[in-house]
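What follows is a structure written as structure tokens; I'll ask about it next.
Every protein chain but one is kept in place in this view of the complex.
After this line comes chain A, so read on.
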Amino acid sequence: MENTPQITRRGLLRAAALAPMAGALAACATPQAQAPTSSAAPAATSAANPFGVDAKKPLEVWIFDGGFGDAYATDIHQPLFKTKYPDVAIKHSATKEITKVLQPRFAGGNPPDVIDNSGANALDMGALAQDGQLQDLGPLLDAPSWDDPNVKVRDTLDPAVVDFGTLDGTFLSVGYVNYIHGIWYSQKAFRDNGWAVPKTWDEFLALCETIKKSGKMAPFTYAGKHPQYLYEPLLTMAAKIGGNEILVDIDNLEDGAWTAEPVLRSAEAWAEVGAKYMMEGTAGLDHVQTQTAQNKYQVAMLPSGSWLENEQKTTTPDDFEYGMFPIPDVTASDKLPYGTLHTRPGETFIVPSRGANPQGGVEYLRAMLSKKAAGDFSELVRTVSVVKGAGEGRDLTPGARSATEALAAAGANTVHFRWRSWYAQLHDEAVAATGRLMSGGATAKEFVDRLQKKADELKADSSIKKYRR
């Protein structure tokens, strides 16, 4: 023992004992109130630089690596941004797990500058907004557009973007893609079999009957594992029968919003499809499996949105020719005319307010919303963007063209709902209830009653923040 070099040993032990203590400081699960990182004051603003971007400050961008990938950011948006700010170093990252990667950074007070907050694991906008973590993007709307200093950004966008991005009166997020919902089919299959796009619900049911009898394929399917794919047309149909206020009432958690007659009528209509015309095994298949079945001509129609064509590009036969039609007329006295569409700005971009370079973040969004960036994006990922006219003169694929034409035909008759992102609990309940409805485990009446009950519960729960539109 006496020969042991004591100091070294003790020093070692001391170090060993201290090492975890250092970790201890970082291992705190409880949030710590931090002095707000003071974002450096913006540089001088001008017409060309409306937000006062520092031409040397680095910019950190996180993209959701989903159906659109992240090449559009590195190949289109970032080079465009660089043309104006060549000295800004852009740190680009992509992930499928936005929340897991970035939630700790918000809690730690050092979020990045631009986030594509999308996908199944997106950050909760309500929670972020409640804590003032998001930059007010109002100035972006009133800033001159990237292309033309005489036109405001606001005037270049689909109006739904402003409505969708607004929480409690503040514009906080920019949806970049215009998701257009409808019933999707193969134009080739319809042409070859002499099937016509149905204009009324009776025609739709008759078509289902014809397809079923033909024995060539099943009439209808949906992503049974993810019944939100079906509550979407169900609610669009309810709005078509009873008018846009049906969806507004549901969003506002009004009493009796779900039990309203048009919602019940629509639920009955879809339950009938579920009982009679569904592809076998639908309830246990996901969106990829059902969409692939459609590509193999095993099923004729399914409800989806304008991302479908890009999502299926590897399994779609070359002559498949995706097409989309709107929800048919249900009654002779539907409140909204034929052609009414559910549109929804998606791929939500946000700028954290406590990041190092929020001015650069907003400027990045302004670049993204230029006609060139949006048009290149539409072409690359085969979809429709929210920038007006960005698809003009572009070489669009059949599905994207079909959706663009449907959107033009719909004109002002577009509807949307927002409760899905406002009240995640209600979404989960609606998913469960829709699955039950479509597999015959619940009647239309039970469906609406169940959702009304859940909506009433949420309304009464003081811990859940309420939104109105």
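As a convention for this text, a residue touches a chain if its C-beta (ideal position, glycine included) is under 8 Å from a C-beta of that chain, and two chains touch if they have at least 3 such contacts; residues count from 1.
Operating definition for what follows: contacts and distances are computed from a predicted model.
Participant: Refer to UniProt and select, among "Sugar ABC transporter permease", "Sulfate adenylyltransferase subunit 2", "Phosphoribosylformylglycinamidine synthase subunit PurS" or "Chemotaxis protein CheA", the name of the complex member that is left out.
Facilitator: "Sugar ABC transporter permease"
Participant: Please pick, from A:149, A:256, A:281 or A:337, the residue that touches the omitted chain in the full complex.
Facilitator: A:281
Participant: Sort through A:214, A:331 or A:425 and give me the one touching the missing partner chain.
Facilitator: That would be A:425, which touches the missing chain.
Participant: Taking the full complex into account, find the residue in A:50, A:66, A:274 or A:435 that is in contact with the omitted chain.
Facilitator: A:435
Participant: Check the options A:59, A:73, A:88 or A:123 and report the residue that touches the missing chain.
Facilitator: Only one of A:59, A:73, A:88 or A:123 touches the chain omitted from view, namely A:123.
Participant: In the complete complex, the non-displayed chain touches which residues of chain A?
Facilitator: Residues touching the hidden chain, for chain A, are 10, 13, 16-17, 19-21, 23-24, 27-34, 99-100, 103, 106-107, 109, 121, 123-124, 126-128, 130-131, 133, 224-226, 280-281, 283-285, 424-425, 428, 431-433, 435-436, 439, 441, 461, 463.
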